[in-house]
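Worksheet: one structure, shown below.
Note that this complex is displayed minus one protein chain, with the remaining chains in position.
Take a look at subunit A:
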Amino acid sequence: MNMKPTSKGRFLFVFMLAAAMMLSACTGGGNEADGSKGSSSEKGNASGNKKVSISMFDRGQVSSDEGTYEENRWVKWIREQSGIDVKMVPVPRNEAQSTLNVMIASNQAPDLIWEFDRTYIGRLVSQGVVQPIDEYIEQYSTSYKKYLEENPELKAHLTFDDGKMYAVATKRPITAVANHGMWIRQDWLDEIGMEKPKTLDELIQVAQAFKEHYPDSTPIVGPTTADIYAGLNAAMSTQWYLEDGQMKYGATLDRFRDAIALEKQLFDLGLVDKEYFTDSNNQRANQLWTTDKAGIWMFQWGSGQVDLMMKDLLTNVPDAEPVPLESVETVNGKHGLYQEAIPHIYVAFNKDMKDPETAVKYLDWIVDQGWFTLMNGEEGVHYTKSGDTVKRMDTDKYNKEVLYANEYAVLKQMEVKPEDLIEQAADDELSQRLATLSAEALETALKNEFRRDIPYQPNFDEINEIRSTLDTFIRETRATTVTQGEKYTADWAIEEIRKEWTRLGGPEAEKIAQQWYEDNKANF
């Protein structure tokens, strides 16, 4: 009896030792490879060791046999091709800003810091941790300088409050401008004999009919429902709007009340998942959609996760016929769902950066040639080229070997037309079907303009401070209104939010925003 556990333990110990040795052998091998790579790149440029580090979002997409975000075939390729010893610094996607903040505070931040969110870069500007770059671009850049001259509309977005440029960015392709989107099951519509809804009332009627016909189902699900209610009513809670020439904060508008009212109405009618407040990772929503338990999906127009979910749905339910749903008309008119502003990724320069010239050269290399391979992979391996169109050879192979490399292409000169999606897709039936849907969804998403009264949001400490309290308050008030029954109405909610807004110094912020608007409107 007693011997067994010990011998087992011994075996386990030996096994672990062996595993550890193997692991260290592996990493050792990796290091050697690194070493040779490093020296080759050194040989590549006589001027010595040019180094730059850049942040990136860790989305957990690198499979273990590809390596890590820091070391893999693409990083190796970038170093060889650009002649710059680049170091990737991954930060977890969902905690990106807080992780970067900690790195900055402890002087461990990379030379180049990027985000999609202009407000975040604005915050770094007001904290003084990134530096103006006009001179660097003027002095060192060729490719990006040319790009900026060709696309002057970007300049205003990259310029911050002191009139200096703090970031570089390229324009979004329309695939990245379009963001939120709705999907509906055409086969369900056919089954109940209804048309695609065009107004909000029709949408609710369809959802009710779905509920009656499929009692087990949850008619409306999705990760972006709240933003979509706000988008339909042109009242995103964190965005400024121009109301008769006056700057007003989205969360304080009557239209935002309508968005809350809609959320409550759908909840009370039992047309949404009653548990979406605890579904923080959207697992339930995704599960309901992919297992034939939901009729309307509010998420994004396509690509990435949408494709994966659609693939799941069509595999689970081969007869399913999901189609994109255009945004519907509300009492506040017809507005598009959330779309992004034109700049794609804002890359800012750490003030402690050692070698700005190399950083600019690196970005020049990316915008010039690097991005294309990082987006498409290797010719003959991942894509074939006919004329100007790039055709993907094998979707699964691409997803595994190239998709994560997209993260490295922070600047890109990419233009996409909806039909390109179909041409680029692999030839198998499912890929083609998904691509056709995506193309249609992209057109649908862009059909209606998302209301954006000013090209970018003003950035000042007062509003950032208000937001740090108000955002939590809005979420809580929404949740209370929606879940706590008749006592709490949307009118009550908007009153509470306005009171809180005033208490936190909202009127003062409005004045500052107004001033900012008057000062800057000439540039818009």
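Note that in this section a contact is a pair of C-beta atoms (placed from the backbone, for glycine too) under 8 Å apart; a residue touches a chain by one contact, two chains touch by 3 or more; residues count from 1.
Operating definition for what follows: contacts and distances are computed from a predicted model.
Comparing "Sugar ABC transporter permease", "Arginine transport ATP-binding protein ArtM", "NADH-quinone oxidoreductase subunit L" or "Sarcosine oxidase subunit alpha" against the UniProt entry of the hidden chain yields the protein name "Sugar ABC transporter permease". Touch with the chain that is not drawn comes from one residue among A:V102, A:V331 or A:V381, which is A:V102. The residue from A:N49, A:T68, A:T142 or A:T469 that touches the chain not shown here is A:T469. Looking at subunit A, the residues touching the absent chain are 97-98, 101-102, 104-105, 123-124, 127-129, 274-275, 277-278, 280-281, 283, 351, 464-465, 467-469, 472, 475-476, 478-480, 483, 503.
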